[in-house]
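Our next item is subunit A:
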Amino acid sequence: MVENRKAEAGMLEAVQVCAGYDARAVLRDVSVVAGAGEMLGLIGPNGSGKTTLLRVLSGFLPCRSGQVKVAGRALDRVSRRELARALAFVPQAIEMPVAYTVEDVVAMGRTPYVPGWAPLSARDREVVRGALAAMDLEALAERPMNELSAGERQRAVVAMALAQEPRILLLDEPVAHLDIQHAWKLMETVSRMNREQELTVVVSLHDLNLAARFCPRLLLLDGGGIAASGTCAQVLDEEILRRVYRHPIETIRREDGSLILVPGAK
Partner candidate 1 sequence: MLSALVVAASVFLGEGWRNPPALFAPEQAGVLAMRLWRVGAGVLVGAALGAAGVVLQSVLRNPLAEPYVLGLSSGAALGTALCIIGGGALAGALALPIGGFAGALASLAIVYALASAGRRTMPHTLILAGVVWSSLCGSLLMFLVSQSSAEGLHAILWWFLGDLQVFDPRLVLGGAVFVLVSLGLLVPRLRHMNALMLGDEVAGHVGLNPESERRWLLAIAALMAGAAVAVSGLIAFVGLTVPHAARALVGPDHRRLVPAAALLGAAFLTCVDGFGRIVLYPIEVPVGVFTAIIGAPFFLILLRRGQKRVWS
Partner candidate 2 sequence: MSPPFLSRGRRFVIPLCAWLGLFACLSRADEIRIISLSPSLTELICDMGLTGLLAGRSSACDYPPSVVSVPVVGDFGRPNWERIIQLRPTVVVATDLERPAMMRRLREEGIATLLLPCEGWEPLLAAARAIAEAAGQSQAGEEWVSRMQSRRESLQQRVSSFYAGRARPRVYAEVWGRPLTTPARDTFLSDVITLAGGDNVAASLSGKYVHISAEWVVRQDPDVILLAYMLESGAAAANLKARVGWASMRAMRDGSICQSIPPDHLLRPGPRLMDGAEALAEWLMQWSQTFDRGSDDPRN
């Protein structure tokens, strides 16, 4: 029973969601379930609706029809504060008009837990330190954000999301600006937390190899609808990929069973 409730808490579900911006409809009738402790990858070409789906799932963008449920509860029934304790979001880019330090930014992740006027409690500071450590940022804690490299900055934003102690972590192309080493390191960390802490992760990725390597389950979006969904083997099918990306992609299966995807010539 206890096990069951815990599983519920990390569950994120979209039911027949339609959403968009102003006159433009982006998502059409999308349903997806990320079970507690699952790591789901969102892939698809530019403009296929990955970011929009993440925004809908995070509650930032209201759906036009359909419903998003967190831990079985409809999103519009959950207060923002409550939601922020359950779910954290790492956007593609954040505005940084003033020079906050890394620690300042990570501490902002505690906003849903602390009254606006109160200083951080010992436990809050503990969590912030933990998040900094998880992202390997201890040495940079006092540095202003705008002096950091893109990779360091991205890690800081992930650390801020982790400081929210979420059950669910949404990441929108977290490795877009990172080199191979940092990209892998970030994905490894997220993947480890997914396994060790049963953190539900939904991550959108452009790099199909990373998706294949780290996400047990994938959702392929195309033109605002779901083109394919299932395990890597099911989704990363040459035929489906060619249709969705309008470009030939060769899949190579290695001996250990992992997939390597190579774009071919047209």
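On how the list was made: all candidates are chains of the complex that A comes from, given by their letters.
Going forward, a residue touches a chain if its C-beta (ideal position, glycine included) is under 8 Å from a C-beta of that chain, and two chains touch if they have at least 3 such contacts; residues count from 1.
Treat the numbers as computed from the prediction; the structure is a model and nothing was measured.
Participant: Taking the stated C-beta criterion, I'd like to know which one of 1 or 2 contacts subunit A in the complex.
Facilitator: So the chain touching subunit A in this assembly is 1.
Participant: Given the complex with candidate 1, which residues does subunit A contribute to the contact?
Facilitator: Subunit A reaches candidate 1 through residues 58-60, 79-85, 88-89, 91, 94-101, 104-105, 108-109, 111-112, 114-117, 119, 144, 146-147, 160-161, 164.
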